[in-house]
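Below is one structure. I have some questions about it.
Note that this complex is displayed minus one protein chain, with the remaining chains in position.
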Amino acid sequence: MFYREAGEFKTSYAADQAIFPIPQDRWFVLGLVGVAFLVLPWIVNDYWTNSILLPFLVYALAAIGLNILTGYCGQLSLGTGAFLAVGGYSFYKLTTAFPDLNILLAMMLSGGITAGVGMLFGLPSLRIKGFYLAVATLAAQFFIIWLFYKVPWFYNYNATGQITVPPREFLGVLITGPEGVNWAKYLYTLTIVAVMALVAKNLARSAVGRSWMAIRDMDIAAELIGIRPLQAKLSAFGVSSFYIGVAGALMFAVYLGAAESGETFGIQQSFDVLFMIIIGGLGTILGSFLGAGFLVLLPIALELVLVEGLGMHTGFAEQVKFILLGSLIIFFLIVEPHGLARLWQIGKEKLRLWPFPH
Amino acid sequence: MAISRWLTGLAAGIVAATLGAGTLAAYELTIPFFSYRTGPYAPNGIPVANGWHDYFTLLNERDGGINGVKVNVVECETGYNTKKGVECYEKVKNRGESGALIIQPLSTGITYQLIPKASVDKIPIHSMGYGRTSAANGRVFKWVFNFPATYWSQASALIKYIGDREGGMANLKGKKIYLVYHNSAYGKEPIRTLEALSKKHGFVFKGLPVDHPGQEQKATWLQIRRERPDWVLMWGWGVMNQVAIKEAASIRFPMDRFIGVWWSGSENDVKPAGAAAKGYLSGTFHQPGADFPVHKDILKYVYDRGKAIDPSFRPRVGEVLYNRGLVGAMWAAEAIRKAMEIHGTKKVRGEHVRDGLEALEVDEARLKELGFGGFTVPIKITCANHEGPGLVAVQQWDGKQWKIVSKFYEPDREIVDALIKEDSEKYAKENNITPRDCK
Partner (left out) sequence: MLFFVEVVISGLTAGVMYALVALGFVLIFKASGVFNFAQGVLALFAGLTLHGLLTGTVPFVHTVNPAWAMPAWLAILTTIAIMILLAIVWERLVLANLVNQEHIILFMATLGLAYVLEGAGDIIWGSDVKVLDLGLPQGASDYFLDTFNLYVEKLELFAAATAGVLVVVLALFFNKTRIGRALRAVADDHQAALSVGISLRTIWVIVWSVAGIVALVAGIMWGAKSGIQFSLSLIALKALPVLILGGFTSIPGAIVGGLIIGVGEKIAEVYMGPYVGGAIENWFAYMLALVFLLFRPQGLFGEKIIERV
């Protein structure tokens, strides 16, 4: 009744190509972004910033990155952890070697370095396909993690190989380090994620994005209609790794503050981010956010309910949480195998007809 | 058990909530504990957590808390995962009226995350025998304590023990001492110390890393079999320990020349290898076994009264890792007592407990009073020295139980202190910290 397209007339190409063609959608999203930018920074405390908002944003960005590669271009990657590590360590090296370097610039450079590494490990994708391609990215995962342990240059020759971020400012406000200001950390990350999500959305709708999807849907056919697999695949690896690299820099510098290659960026990360995009919805930007929300926020919420609400002992609650989480994943897959984003879309269709379904 | 306990707990909680709604909660000392009762390291995490928890329950039950103020132990499950550790920290740090008083992260990775945060939130960290070694320098790391000994002290003490067994440090010359280590920040801790010591004493040192989780170590042990080192040290954790001990037995490496770090020397580690593990050594800073007055009290006041966090653990009270939880809890409680004494208040906060830790002195007489007579080393913490005595003994598995078989060794201060100084000063420089003046 309230939510429909009837009466909406598009009078220009620009209106027709808008990301959210339906005004209700547009206002809803704008409202959400508005709350995120204008309201949340005033009310966040340590717990909300460090345990909920930052991990959610950082993982959402990593998920967008992986979604570009796996969701849009169809190339399976299990190397996300390693690419996050490249981003994190690059940022560490850059910011300790050039203390005066603007951290935003340093993060973009870290993304650039990661993009190079990603493209290198993306080369085998020209020959190997499907699940088999996982081996190339897995090789990257284990090799890079090992490298960051073995070459002391990466962690400035300290005793153990742990890296700790030095305090750095952005526009005069302390962002990194233990005394980083909560609202600034949050706003800084949110801005990067929002801008990059917007870029990703538009990239996916551009010629490049279409060539990725053509490769995903059937690479031989794509080749026949004149899309170059080399360019399409490598550009997907490059862009994807850039996103993941920035996410890695944010994860290390803003969210965690210290990192150790195997523990922070291990193989589990690769699986986690992959699961986020599958549960969220492959090939959608919205899905990346929903998936990150599902796997970052749901465990925290479950634990809150089980421990604080029902008074379970923490160890037992953790085990129950595992069972619930697993069951919920299966439940959502059965309800909607194409991910939460699709569920959202179906919800919208239903809403369009409401309250007169026939 | 877990389910039935939870159900009774839930029922009791509902009853209490309906009856006691509105009554104001009394002041409590919030003491968080970062446990891991799940995940790959759970077998090691559970005994430590139980020991820690049971000791504070004992204080509550027997003495009515610390100086009459009840203790509220807040466990938070980390699964030995750094990110969950950070979430736990944010969750518990402002818990209760007192706020978190002292943090035991129980993981080297989480300790590294929390070190920078501790000074901001004014909550002291006690990484007991793990974590960042150079935090021993209290001038730089004001909020971090790692008594009673660090990994570097331990490495040095173990070398001294080897020296004794070889009939003098001079006999170490030309001997081959290998280190099998967990390929992580934790496992790499002793390498620099051992390298420095090998230069000093002229033994051959070589490190053999094992990747997490360490279920497959054939290549490592084949190298040991070929090169036949005189001694093998191990910095392992979790499943790596069990596999290593088994492999060592398989290649017939003499078990009494194989020494683990104190995280590689619990009942869990030797049991899967069975009889083959007999003679295996490990470092330690406290006695194994349940023959101390404190254990009797725990059984009487905690287990008999049904207050234990994990009632089924009863037959395992006195295991090495359980005792480690106990001794850590005892020091934390003493630090809080000291803080109350220094600041003359019962409503202490994290920063008071830090002062308490820095002035902490638990000598043999006090240990005896607490029911810990002869249980562990006496400690005295100062502003500059957060490591305390750094004394390490060696215990041996006789096939049935662990037993301390050596005296307590003093580390080679000359080498260890120089390394600590170097590393902590580097940290201070990188993070713009001006070292404190400790008079």
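Chains: A and B, in written order; residue numbering restarts at 1 for each.
One rule holds in what follows: a residue touches a chain if its C-beta (ideal position, glycine included) is under 8 Å from a C-beta of that chain, and two chains touch if they have at least 3 such contacts.
Just so you know, these numbers come straight off a predicted model, no measurement behind them.
Chemist: Would you mind spotting which of A:Trp48, A:Phe142 or A:Trp344 touches the chain that isn't drawn?
Modeler: Residue touching the chain left out of view: A:Phe142.
Chemist: With the full complex in mind, choose from B:Lys218, B:Lys296, B:Lys347 or B:Lys368 the residue touching the hidden chain.
Modeler: Answer from the full complex: B:Lys218 touches the omitted chain.
Chemist: In the complete assembly, which of B:Ala249, B:Val294 or B:Ala333 touches the absent chain?
Modeler: Within the whole complex, the residue contacting the unshown chain is B:Ala249.
Chemist: Where does subunit A touch the missing chain, residue by residue?
Modeler: That gives, for subunit A, the contact residues 76, 124, 127-129, 131-132, 134-136, 138-139, 141-143, 146, 149-150, 218, 220-221, 224, 267, 271, 275, 278-279, 282, 316, 318-323, 325-330, 333-334, 337-338.
Chemist: Residues of subunit B in contact with the chain that isn't shown?
Modeler: Against the left-out chain, subunit B lists 1-4, 37-40, 42-43, 46, 183, 207-211, 213, 215-216, 218-220, 222-223, 225-226, 238-239, 242-243, 246, 249-252, 268, 271-272, 274, 276, 311-313.
As a working rule, only the chains that are shown with their structure count from here on.
Chemist: How big is the gap, in whole Å, between where the Cα atoms of subunit A centre and where those of subunit B centre?
Modeler: 36
Chemist: Which subunit A residues qualify as touching subunit B in the complex?
Modeler: Answer in residue numbers: 46-47, 50-51, 55, 96, 146, 149, 156, 158-162, 164, 166-167, 177-179, 256-258, 260, 262-264, 266, 300, 303, 310-319, 322.
Chemist: Report the residues of subunit B in contact with subunit A in the complex, numbered from low to high.
Modeler: Against subunit A, subunit B makes touches at 2-3, 5-6, 9-10, 13, 35, 37-38, 46, 49, 75-77, 79, 82-83, 86-87, 90-91, 93-94, 109, 112-113, 115-117, 119-121, 132-134, 183-186, 188-189, 192, 211-212, 309, 419, 423, 426-427, 430-432.
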